[in-house]
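Every protein chain except one is present and positioned as in the full complex.
Here is chain A:
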Amino acid sequence: MIRIHVGREAIDLTVEMMLAEGAAGTGAVATFTGLVRPDDGVATLELEHYPGATEAALRRVAEDAAARWSLGAATIVHRVGPMAPGERIVFVAASAPHRAAALEACAYLIDRLKTDAPFWKRETRDGEARWVEARDGDAAAAARWEA
């Protein structure tokens, strides 16, 4: 099962975990949750995406992971629009028969998402908005999965 969702609503972990754990053959689920960091002065974080292209890119990442680790499910849920510190931006989950595949696939999902999916963050601090710059480390993290 591939589950891709991009939306403005809050990410419901109960629903997402139920779907991830319910996938056929699942004995292990590894998840990653990304939050708006509450401690570095950001008042609002706003996420923009490229409707259609973003979902297609996420689907490719999830399908690649599902094929590479024989996953029962690969989940990517990403929020867009304005969000407050502490809120969830992204949730990914890899459902597999055993933990090694689930853990590796989970890292792959978030690493590839960072470089392959068109999203842009704009943060507001002290009343001033600025676009977040891409980090070199993100490209390096994604590159380690190229085999």
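Rule of thumb we're sticking to: contacts are C-beta pairs under 8 Å (C-beta built on N, C-alpha and C of every residue); 3 or more make two chains touch, one makes a residue touch a chain; residues count from 1.
As a working rule, contacts and distances are computed from a predicted model.
UniProt lists the omitted chain of the complex under the protein name "Molybdopterin converting factor subunit 1" (options: "Response regulator", "Sugar ABC transporter ATP-binding protein", "Molybdopterin converting factor subunit 1" or "diguanylate cyclase"). Among the residues A:10, A:53 or A:100, only A:53 touches the chain that is left out of the figure.
Residues of chain A that touch the chain left out of view are 34, 47-50, 52-53, 56-57, 78, 89-90, 110, 113-122, 131-134, 138.
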